[in-house]
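Data block below; observations after.
Excerpt of the complex: some chains, original placement.
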Amino acid sequence: MLNELSNAERAEVLTQALPYIRQYSGKTVVVKYGGNAMVNESLKQQVMEDIVLLRLIGVKVVLVHGGGPEISEMMERLGKKPEFVDGLRVTDKETVDIVQMVLAGKVNKTLVNLLENKGGRAVGLSGMDDRLIEAKVKDERLGFVGEITAVNIEPVSDLLERGYIPVISTIGCDREGNTYNINGDTAAARIAGALKAERLIMMTDIAGILRDRSDISTLIPEITVSEASTLREKGIISGGMIPKVECCIEAIRQGVRHVIIMDGRVPHSILMELLTDEGAGTMVSADRLGPKPGTEA
Amino acid sequence: MLNELSNAERAEVLTQALPYIRQYSGKTVVVKYGGNAMVNESLKQQVMEDIVLLRLIGVKVVLVHGGGPEISEMMERLGKKPEFVDGLRVTDKETVDIVQMVLAGKVNKTLVNLLENKGGRAVGLSGMDDRLIEAKVKDERLGFVGEITAVNIEPVSDLLERGYIPVISTIGCDREGNTYNINGDTAAARIAGALKAERLIMMTDIAGILRDRSDISTLIPEITVSEASTLREKGIISGGMIPKVECCIEAIRQGVRHVIIMDGRVPHSILMELLTDEGAGTMVSADRLGPKPGTEA
């Protein structure tokens, strides 16, 4: 149907995005990127297009990425066998080196290259660059799994100010020269908090928070921090959604305006969320809920 | 059909505009606005939307306007009867005062107000503000019809730099305190030239330059300065099109990259021209023709 659109109609579509563009112009949006949206090549192209478009219309976008599948693949090729304690991967020295290589060397630079090819100007960073993410051992049994101790947002701000799209690998460092495997959602929340971002978008492989996990029609489009606590007590938020929602709440506590748990499987979900009247997932907000996006003054 | 578009399709349309947005980001576009596009209320709303959208995606837009019909109407209400010499309106002191009032007081401020309501930040200027347009008597018989003697582009650049959309009434001034009625096309060409604009868009009530004026299918989409001269010699460019094409050529001579004689009756013709692969009218370029818009490196 898109192909049948006349150019006049295309122009009309552009102007209908006007109030949304106006709303985000000059604001900061942090995108946590991972999961299916990252593996599916066609979705990946669309996410990169969305990000470059946002940058061109004046949004300061920061891309924070993970890369679990690539890490696992490389470990296998190098004959490493994953081991888990309480569901968390044990990360020995050799493993953290692989994590670093794969994230900062492969995934990061591939994303940078894609953004450049879509017309953006991107520079990759890791937690080691200007000590962006400082960390310490979280649990001795897990090895180099890191707990964030400090975020130095200056290199990110410097790059944003110069017009670049910062692309960040979530690896941590300490002052003894160790590197750490850092949870991507946590890092994104801390970075968005340090930037006082307007939006933190958490791309996931699910539709959002559902009242009934087996029924997609029970999606909760908007939720406040205290409503989320209630839902958790009631067991509606459970399993892997718990740490994700905790990251959302932490981000809001640190000054992010709204966090969206977004369905990354939907094509152009970022643009839909930001530039149309339709969201794609669940928006978490502070208790004194601000106006709906698109209707703000 | 537009109403049937899903938001995902809308987002797709936005990303398809990416290469065009990238091309014009940070460039200057001067729009000469007049004729039907100015009288028809629905078209006017669309032109304002187009301009605000361009500004939000990083284009430095300047709006130069005329206002013939409003001037005539006010003259009639004040009991003034138009008089012509060689097809040019005789402009006595009283008439030029009416021109000034109507253009700088009514049309200009109404356009500024519309742009503001669409989400832009607009500031109106006339040729008197910081002596933007200095002029002298062109022909004693015509009274205060002005010939431009100097353009001081500084107030326009200052406003562009601060993020405003300058809206310019084409009235001239001299150092004796006189004001002049200035031809809008000429003023737009001079202003675009002084700004070394990427595009000067001349909104008109015709489809563009036609090989056969009775057959719209003979529209010439692109033409060089020397081709234009040839067409004029052959009489294909004739009548009211002659001064218009001369303005285009003058603008290119002063450093404007391309001038478009645009059909202002087509909805969203500005966005179509700049952000899709379809133009709306005739593009005049220097003899060593640059690449087509949208295909440039």
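For reference, chains read A and B in written order, and residue numbers begin at 1 within each chain.
Assume a contact is a pair of C-beta atoms (placed from the backbone, for glycine too) under 8 Å apart; a residue touches a chain by one contact, two chains touch by 3 or more.
Predicted model, so just to flag it, every value in this text is computed and none were measured.
All chains share one sequence and 2 are in place; how many are there in total?
6
Just so we're on the same page, only the chains that are shown with their structure count from here on.
Report the inter-chain centroid distance for subunit A and subunit B in whole angstrom, where each centroid is the mean of the CA atoms.
For subunit A versus subunit B, the centre distance works out to 44 Å.
Under the touch definition given earlier, write down the residues of subunit A that touch subunit B in their complex.
1-2, 4-5, 7-19, 21-22, 25, 46, 49-50, 52-53, 56-58, 118-119, 266-268, 271-272, 275-278
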